[in-house]
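Read through the structure below, which is laid out as structure tokens, and then see the notes.
The other protein chains are all here in position, but one chain of the complex has been omitted.
As written, the chain order gives the labels A, B and C, with residue 1 at the start of each chain.
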Amino acid sequence: MSIRDFKTINKRLQFIEENKKIKLENIKIYPPDLEKAQFTNCENMIGAIQIPLGVAGPLLINGQYVKGDYYLPLATTEGAFVASVSRGCKAITQSGGVTVAVEDVGATRGPVFKTSGIKESQKFQKWLDDNFHELRTIASKTSGHLKLKKKGVFFVGGYVYVRFYFDTKEAMGMNMATIATSAIVGFIEANTAIKCISVAGNFDIDKKPSWLNFISGRGKKVWAEATISGHVIRETLKTNAQTIHNIWLSKCMLGSIMSGSLGFNAHFANVIAALFLATGQDIAHVTEGSVGITTTEVKDDNLYVSVYLPDLMVGTIGGGTGLPSQKDALSILNIYGEKDSSLKLAEICGSAILAGEISLLASLAEGSLASAHERLARQK
Amino acid sequence: MSIRDFKTINKRLQFIEENKKIKLENIKIYPPDLEKAQFTNCENMIGAIQIPLGVAGPLLINGQYVKGDYYLPLATTEGAFVASVSRGCKAITQSGGVTVAVEDVGATRGPVFKTSGIKESQKFQKWLDDNFHELRTIASKTSGHLKLKKKGVFFVGGYVYVRFYFDTKEAMGMNMATIATSAIVGFIEANTAIKCISVAGNFDIDKKPSWLNFISGRGKKVWAEATISGHVIRETLKTNAQTIHNIWLSKCMLGSIMSGSLGFNAHFANVIAALFLATGQDIAHVTEGSVGITTTEVKDDNLYVSVYLPDLMVGTIGGGTGLPSQKDALSILNIYGEKDSSLKLAEICGSAILAGEISLLASLAEGSLASAHERLARQK
Amino acid sequence: MSIRDFKTINKRLQFIEENKKIKLENIKIYPPDLEKAQFTNCENMIGAIQIPLGVAGPLLINGQYVKGDYYLPLATTEGAFVASVSRGCKAITQSGGVTVAVEDVGATRGPVFKTSGIKESQKFQKWLDDNFHELRTIASKTSGHLKLKKKGVFFVGGYVYVRFYFDTKEAMGMNMATIATSAIVGFIEANTAIKCISVAGNFDIDKKPSWLNFISGRGKKVWAEATISGHVIRETLKTNAQTIHNIWLSKCMLGSIMSGSLGFNAHFANVIAALFLATGQDIAHVTEGSVGITTTEVKDDNLYVSVYLPDLMVGTIGGGTGLPSQKDALSILNIYGEKDSSLKLAEICGSAILAGEISLLASLAEGSLASAHERLARQK
Partner (left out) sequence: MSIRDFKTINKRLQFIEENKKIKLENIKIYPPDLEKAQFTNCENMIGAIQIPLGVAGPLLINGQYVKGDYYLPLATTEGAFVASVSRGCKAITQSGGVTVAVEDVGATRGPVFKTSGIKESQKFQKWLDDNFHELRTIASKTSGHLKLKKKGVFFVGGYVYVRFYFDTKEAMGMNMATIATSAIVGFIEANTAIKCISVAGNFDIDKKPSWLNFISGRGKKVWAEATISGHVIRETLKTNAQTIHNIWLSKCMLGSIMSGSLGFNAHFANVIAALFLATGQDIAHVTEGSVGITTTEVKDDNLYVSVYLPDLMVGTIGGGTGLPSQKDALSILNIYGEKDSSLKLAEICGSAILAGEISLLASLAEGSLASAHERLARQK
């Protein structure tokens, strides 16, 4: 008997318990509605993992799509993290809030084709230009929620890489993008002599850190900034603007340079991970969200701080967003899959990341990073 | 009233519900034991996010630390994923199992110091060499579970970056590493004229993709390999060795090169994310785990496949590993925080990733990636 | 007295000889016409460095701009190099020649501007779009040989980076591009409140290896390919197709990946350096020319080889191209600064690099790299 032969969560759970001679009491506890996830989100489902959910905030956000005070739902197992983001929210809100902007780059899929060599690659490149309108029509037929926005074509010898950018509305969109690309590939193969080697040729480039996504953008590009007043830096963050700036320069610039990194920031990944978990995003995309730049500037005794996220893959429908607890978390943000809700979520991500950066840089400035962990470590 | 003023999960939950005028019914449902997470894992806790948990396998593993058939606990919200890894497990197990090896590089912390310039930087470098034994003693005093293994020193002008490598036994170890580094920094500042700018100078480099970690390793280095027989490739994977090899070359080599990526693989990040979620790892480390190389070779009609993970941060105590459902998942792997259990977990990660790579490359070869998603999309 | 006070080559030479108490007999020997270089190419000129010039070939080239047999002028001080390229030329020519293609991306200059923050950066981005036609007019006024082709704009917080692409006809064009950009910057500063921090903000990015140039291209993009017949591989290269392919995979793919390189090739830099020296190019651009990809494929017992150069900065007027010996070398290639001559030179560079790649990979295959150097070393 294989686990695939059992048709209910309980039967599968029982099978594993017997096979491993263990009792699994905790993964059994989840909302009844989560059961349907076995058909759409998770094959061979035997239960659920529970991640503690905290809230940071309120954070005053001044975006194009979101405006007002927000509580951030953060799912994490790492002590001190929610408290740290909360402190950042406080400093920003006391200083008048965060300004945030977003650009919709689109989900990308990057198939690779094979030609006989340079000349055929060039011809194929031209064919793609000439037939772009047709490809767009074919893509649109695969879903009413998807549009082919643009493409980029690069080739080396007989390998031709095409990067399709799709507007996928409120969905993160990789499944739709894959299905649309598959239809496009079918059309290409039917109408040219060119064969597709792989519908996904790592030119998307999905779930891997890359300069292509850093430079060309993927999903959403987000910028956020705030100017923390000298008073708030002293009272709330217990340090001063120049010290934070010096740390930023030695850590987020020179330190990341010396490390050959694509993350010129303090800890984007922590905030991305917690927000993605809470709101039902694809956790593998934490990889892409960790890439980006933080900047600081001393202005009198105030500190201007900005973050830039070139590669943020988020959505408000599909994936884990419809699961019970994730829906709860989205409702804390007042997001329900409606128009522009993925842009809203992107602006909230950028704002939250700014709060995280400010707080961690300040902790390093006042030398409290280790002591915070020490305090927590003693409690355990 | 601020959320920080409430002292119980329920009170905080109620505060958010009232503030946002919503009802949050699903995040309330979790095992009673999870409540203590509010003191150690998650400040301002208001409930829990549930992630569906599936199992893939059995996977026959032949490692230095793990041997035998394993069921892999995978927490995910992405349909088709568990089924895909399962298929990879089947193909490997039918072909005699996966061979896996691990090397313990250590948790790293990378403070940055400031000197007056090149000459003092050189002197400081020598001082660090001369006093390494003393630094090791100081580090050991901060925890009985930690040892300073080695260090690397790099400087540019007056900025001196030191990368400390720690043996942190079964813990992933970043908290211990931070506390130990803080103690070392205190000793340095007390015994030299050199000031530390930041205890964490992005020379660790923690939770960001980087060539330094790729080249020098971080946490655990893991290698895994299997030779899939021609028969299994045909029957289970519905394709052939040469087609998979061609896809690998155009995708994991040339495609990743054309994208300027550090991930020369098909989808390490998906498997890392699901295993990390299930076993209570720090999800922000998915970023580092996505980096690495897959190779394939055609041997007659068989396919040799290997993966190399230079930067895998895992532990079996601390963080989320002690939470109720995560403990359940670890018990499926027969891991209980005992000696060498973090090496065991690393070997399991490497083996699971190999299964994921084989299955996705085969899907691309048979052209079923889109159709799998299409089938699932229709169900939703 | 300073060296700047002397007005002739001889006087300056004499000054150095007296100051250093040495005799410099060899740098005195150069064609009379080279003297004028002191006014246009080299301040404080005291003489000339002579680099031995060899020729490789003939190489049969089938390009869009060059067709026929070419002798390649190669200036080098590294023994065995010209002989090696010659062997590559022979193998290619015996196999029917090289196919080569070129795309004119343009010279780039990338100034950086400073705004008050995100909102002003967005407005400036829009202003640049709206006024692009005007910027183009201004650029054209600075030179009849220059046209602004397109631009890319990227910002992080208040730092706005603009990448201008110029068509500079037969010139490599950096001086023209700088002058045109300076005029554009003047117009921007006069018509907006935005200040330019630096006319060259490393977003060009000039004379440094970069993923931006790799991905977006710079100067010329060149592709070249040839299929070496099994017979020629055996007789001329003394090896076989599969062995070369295996070396390529382990060296130009996996080896460069393991090294975190942008050069996925055997030795582009050697050929670029020798051709650039001979033809009066800016030698600092060797840096950019070293970046790119070589591919190989076994087809029966033949070997298909291709090279891709995304970042080749060449010109046939300006810089060193008008100096006496460099003009001689250009005349060997039948290039005189006429229309499309920079595209011709680019195609010749790509073809020569292909010859260099084939020969070195074959040397490694037959194990003769060390022995060739050993033989030469003994002669010295």
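In this text, contacts are C-beta pairs under 8 Å (C-beta built on N, C-alpha and C of every residue); 3 or more make two chains touch, one makes a residue touch a chain.
Worth saying up front: this structure is predicted, and the values here are computed from it rather than measured.
Undergrad: For a quick check of understanding: of C:119, C:147, C:238 or C:251, which residue touches the chain that isn't displayed?
TA: Of the listed residues, the one touching the omitted chain is C:251.
Undergrad: For a quick check of understanding: of C:115, C:168, C:236 or C:270, which residue touches the chain that isn't displayed?
TA: The single option touching the absent chain is C:270.
Undergrad: Using the document's definition of touch, tell me which of C:14, C:140, C:175 or C:240 contacts the absent chain.
TA: In the full complex, the listed residue that touches the missing chain is C:175.
Undergrad: Just checking the interface: what residues of chain B touch the absent partner chain?
TA: So the residues of chain B touching the missing chain come out as 99-101, 117-119, 121-122, 154-159, 211-212, 214-216, 223-225, 260, 293, 295, 297, 304, 306, 308.
Undergrad: Since one chain has been left out of the picture, which residues of chain A touch it in the full complex?
TA: Spelled out for chain A, the touching residues are 211, 214-215, 249, 253-254, 257-258, 260, 264, 293, 295.
Throughout what follows, only the chains that are shown with their structure count from here on.
Undergrad: Quick one: how far do you have to rotate chain A to sit on chain B, C-alpha fit, nearest 5 degrees?
TA: 180
Undergrad: Count the residue numbers both chain B and chain C use at their shared interface, divide by all numbers used there, and answer same if that is over half, different if under half.
TA: Shared-number fraction above one half, so same.
Undergrad: Give me the residues of chain C that touch two or more other chains.
TA: Each of 211, 214-215, 260, 293, 295 in chain C touches at least two other chains.
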